[in-house]
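Here the complex is missing one protein chain, while the rest keep their positions.
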Amino acid sequence: MSMKRNSWKEYQKEIAEDHYYYARSCIRQNFFPGSEAAFLRILQENLSKDIFDDPRHTSCTGIGYHSDIVPLETIMTVVARQFSLMNAAGYENFASSCITSFGIYTEILETWNEFPETEERTRENLWKATKREFVKPKNLAHTSDIIFHFREEIARQAKYRLVNARTGEPLKGVEHIGCHYAKIFPKSGVGGAEFPYVLAGMIESWGGEVVDYPERRHCCGFGFRNYLVQANRGYSVANSQKKFESMAPYKPDFIVCNCPGCTMFLDKWQYTIAEMEGTTYGQDGIGIPVLTYEELAGLVLGYDPWDLGMQMHQVNVEPLLDKMGVRYDPEAKYLGKNGKFIGAPREAAVNCFSGERLYRIQR
Amino acid sequence: MSKKVIIVGGGVAGMQAALSLKGQGIDSVIVEKSDRLGGKLCDWHKLFPTFTPASEVLGPLKEAVERAGVEVRTGAEAERIAPDSVLLKSGERLSADAVVVCSGFDLFDARIKEEYGYGIYDNVYTTADIERMMNEGAVALPGGHAPRRIAFLHCVGSRDEKVGQRHCSRVCCITGVKQAMEMKTLFPQCEVYNFYMDIRMFGPGYEELYRQAQEEYNIHFVRGRISEASPTFDGRLQIKAEDTLVGRPLKMSVDMLVLIIGMRAGESNGRFAQCPGVGCASNGFLAPADLFSGSVLSPVEGVFYAGTVTAPKNVGESMSEGAYAALRVAEYLGARS
Amino acid sequence: MNFYDGFIIPFVVGCAVLFTVVLYKYVRWFVRLPAADKRLVRRNFFSMQTLRGIGEVFSECLLHRRIFRVNPLLGYMHMSLAFGWFLLIVVGWIETIAYLGGRLVPIHGHVFFKYFSTSLPHHPVWGIDFSSVMDALLLFVLSGVLLAWFKRLRSRAMGLRRTTKHTLGDRVALSALWFVFPLRLLAESLTSAIFHNGGFLTGAIGDALAAAMPLRTLSTLESSAWWLYSCALGVFFVSMPFSRYMHIFTEVPLIFLRRWGIRSGEKPKSFDHFQLEACSRCGICIDPCQLQRDAGFNNVQSVYFIRDRRYNMLRPEVADNCLMCGRCEQRCPVGLDLNTLRLNSRSRLHDTPSDRRYDYTAGIDRSSGTGKTGYFAGCMTLLSPKILRAMERIFNASGEEVWWADREGGVCCGRPLKLAGETNAATRMMRYNEELFRRHGITTLVTSCPICLRVFREDYRLEGIEVLHHSEYILRLAKAGRLQIEPGEELFTYHDPCELGRGCGIYEEPRELIRCAGKLVEPAETREEALCCGSSVANTALNDLGQQRIARSVGASLGETGADAIVTACPLCKKAIARGTDRPVYDLAEVVERHLA
Partner (left out) sequence: MIQWGYTINQPRAVNLDRNDLTAARRIIRQMPELQACIACGSCTATCTAGNLTQFNFRKVHTLVRRGEYEGAYEEMNKCMLCGKCRLVCPRGINTRGVVMLIKRELGEY
């Protein structure tokens, strides 16, 4: 890993110390609803930072853009509005929770940089639509950059570490980086595009061991159009499957992603593959838990897994919790904030030990 | 009063220029930044396409330079050049009647192509590493065992806009073929794959060697550039490419990945180009006065070029240019006196 | 008189094995003949063909007339052994009968007559000195044996550059054969040394021996010599049906079956056995083979191919490596259908059911033009646009309206596939083209490719359509006055394409046309003896280097004529020879076109 750090040094990225304007992610807040709350809590409570969660900001419309529904001019105007809101709130450090959005922001900023006339047109459009003006952010970071930035502080406050509580061995983590994080502009990611360090750094700081497996760089398969069109989903799931097959020999204890889409697909496709083919990739014949980095940080800081929303995962996270020695109440998994039972999913092949499958696997 | 010529760089072109000048009764001083003559050829094992040991070319040349009594200043790096002087890094200024720039090229640093993992994974090598290992007499994997499968990747640092190297380095294709054959000879059971974008066999006997490599050495040539190398569970490397000739992605694991690194313009070219009139071509190599009759002339009278300082060349071409530059220097000096 | 002695056992056993095996083989092959072949036998058994067969057996099996044509010395060698031995047997029997009348004599009686007849008075019977006649015959045979030994040392003197490399079995049989007659001479001489019953040869040697050693030594030696003679015969007879010497008998039924009209076909059948085992491995096919003399292959010639096939060890490398030029077939003294045998071997190795193959040709018709005369360029002509253009000009000049079958690409004629052994699949392509020709209602089909020509003539069902090679067609136009060919001064030499010459028997028409346009000089090997260009589509095993070597040698031989240009009448030959010569190579059509008035 030492050499990788050398390569990472060439991709130093400036990350603001404090005062962030928070832009939420459509997917993250829907599928991992505890994650963004946890992020805010970590920054505000554990790190004592100022972060503004603005109720007026909107989706960046990235999914629409990548599905050819939203034109470039429109999305630029939407992005300009977000910046304008940030200005209005008195912030200049923009923190995006979503990798797709992050990619959109970096791409648009770079476009404006290369083609100033585009920026001018966007200003006109924004003015026409909302009578607003905007100043570009001083610092743009993905929220995983921010967690990475404070990873040592989090390590200091850690209640649990990424080590096997029983054996003391480091847990093996697969880090998966969203494509739009640094593959568009290597300089926009911590560690560059080939050996991104943003998640690897977290895992290492918190006591775990990073797995470098052959398909590490491969896309999770979301690919927007691949997933959004039902007939194309076979391509989407095939990509995830390729990654799972490649990582399985290393026996990883968990997967951590910085892109909400990747987290969702690496989690849910494991369920799909297990149901369709009967294949699971984790230890003991079950799936590999997939976490957002907020959840990982939250666990390390000793947050309750059910407060982190980890009951919403398709692949059960209990094996990881047990390994880390996290104390949790199994009975409380499906209880809502008000203590009422919120309903439990049916057993799925991905969570069953091999040989005791509840379902007949269709081939 | 006898004229003095300063030759910047003591590689094959510089040495040949000095010898040819001597043959015409002109004294020269070779200014060499390293501590020995010979340039990059010192680190090379055998030369394409004949597998002639590099020492067989270099040895006689060095001896001749010594016999001819050419003044050689090693450990002296030129900082600036002018038609009438050369300023050394040390601050010393050497005056001259003419300057021949033979400062050669730099090898492309394969670390820049991060995706191939050079310097990150132990079993990624460059062609220069292979030559070094051949010279040391031991080509082996880190674990000491013989490779079962080797992949050579052509055009690393050549014809690649992403690393600012648009030009073709010319000699790497044949180097890749030569080394593939050498590896096959060392490890007959080993499968050797060469991944290429185009195969450019420009020299005499090169195409024949290419064919021999294919037909007699059973070296597999796959048209497609490797996109990335990643470690596998058993400590090998997985490489991915497209087999463009069948239009399908291809992947395989290998024990060794050899990056066939290209020639990039010498780092000193920029400094030399500060001499008024001297300039670099868009690829960073020094631009000669013209590409035909003036290939060894700079646009500035009194400054001459020879060898790879102007473009990628092979050993023979560099030496020919050394001799030709000497001829043009002699004409220049003769006309001035 | 008693005809028993211990030493006769090897001979008798040998004979028994020989006749049992030979009989078993013949009955088996005969029974397995296809019904159609059997019908031919029944129909032609009582015909002149049978009588002619007897004549042929005499002239070929005994006199070896065809080998005389290759080389008189070689012919004499074969004749002395075969005819000489035959006479020894016949005269031997006559001698036995002359001395003993109608008395029943065992099979070995005449063979060892000298030994057993010592008690009989030694004088001429019926006015014939049998001892001397038999001695003369033995001398005749021995002269052949001597030549055989000589041939081992200096085959070139007997017209053979190379001789056959023999198998172990052949070597055993051959050695036994070489010893049979010298041993007979020795044994008879020893007997006559004791009993003074020899002729001019054995008697003379016997007298010399009698003078040289005591009687006891003589009688010990005599007994040993007869034992050895019998053993040599026994060994030879046992090995005979399993070695090349099976041909001695097999050529006889082969001659009759062939006379009755049975031929090998594109699929293997029982008759092939008669052909395979009638091969004497004389090796005459080796020298004409260009793969041997130019490309350095020493194990693929017909003799080896037949040997390998006979012993079930035929590999595709051997079966496929043949140009099928027919040069060896032309020379084979046994007259074997070497190409057909090669073809049906390939068919057994490569042919596959072809239910759906070439279905993609259905409905394709890229032909153009209208006319009662159709022109089929063939794949190779399509790669030689000069020929195509020349043909077009010739058609225009003669005012012929032409239907162009495949100028825009068509379906291959099927012969290359057939030659490769894929006869079933080839048939599908043939049916396609037949249908195409019929659909366009042509009455004459012209092709400039002899490969296509041959398959059109041999395998296509084209009743009502006359198939012509362009050489025949152009000559016909010229003779009818529809083309004016102006004579020139250029000196041409002509290369006979295999498929056109040996294949279709067209030798004269191209030459006549060339003579219309210039002067013609013949190369050393020409017409039936013409060389192959080396690029024959029949060979799927020969690599490029081999093809080039043959082309260079053909080019050299054509160049030796001193001609200004080489003319051929096959697009493939044209391309092949052009690689092996620095002289211009033209197709016949190009030559005619250039001399059109």
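Letters A, B and C mark the chains as written, and numbering starts fresh at 1 in each.
The rule is short, and it goes like this: contacts are C-beta pairs under 8 Å (C-beta built on N, C-alpha and C of every residue); 3 or more make two chains touch, one makes a residue touch a chain.
Note that the coordinates shown come from a computational prediction; the quantities given were computed from them, not determined experimentally.
Touch, as defined at the top, links the missing chain to these shown chains in the whole complex: A, B, C. Among the residues B:Thr52, B:Ser95, B:Asn218 or B:Gln274, only B:Asn218 touches the chain that is left out of the figure. Contact with the chain not shown here comes from a single listed residue; of C:Ala16, C:Val41 or C:Leu382, that residue is C:Leu382. Within the whole complex, the absent chain has one touching residue among B:Met133, B:Leu250, B:Ala281 or B:Ala323, and that is B:Leu250.
Here one chain is not drawn; of C:Asp294, C:Glu422 or C:Glu472, the residue touching it is C:Glu422.
One chain is missing from the display, and on chain C it is touched by residues 316, 320, 350, 352, 354, 357-358, 360-361, 364, 379-380, 382-383, 409-412, 414, 416-417, 420, 422, 425, 429, 535, 537, 540-545, 548, 572, 575. Counting over the whole complex, chain A has residues 230-235, 237-238, 241-242, 272-273, 275-277, 362 touching the chain that is not drawn.
Considering the complete assembly, chain B touches the hidden chain via residues 199, 211, 214-216, 218-221, 223, 240, 243, 245-253.
In this text, only the chains that are shown with their structure count from here on.
The touch graph of the protein chains shown belongs to none of the named shapes.
Of all chains present, the one whose mean CA position sits nearest the global mean of protein CA atoms is B. Annotation: 63 Å between the Cα-based centres of chain B and chain C. A straight line joining the Cα centres of chain A and chain C is 82 Å long. Taking the mean of the C-alpha atoms as each chain's centre, chain A and chain B sit 46 Å apart. Those residues of chain A in touch with two or more other chains do not exist in this structure. Chain contacts: chain C has no residue touching two or more partner chains.
Those residues of chain A that touch chain B in the complex are listed here as 3-4, 6-7, 192-195, 212-217, 249-250.
Put simply, chain B touches chain A in their complex at residues 111, 114-115, 119-120, 228, 230-233, 238, 253.
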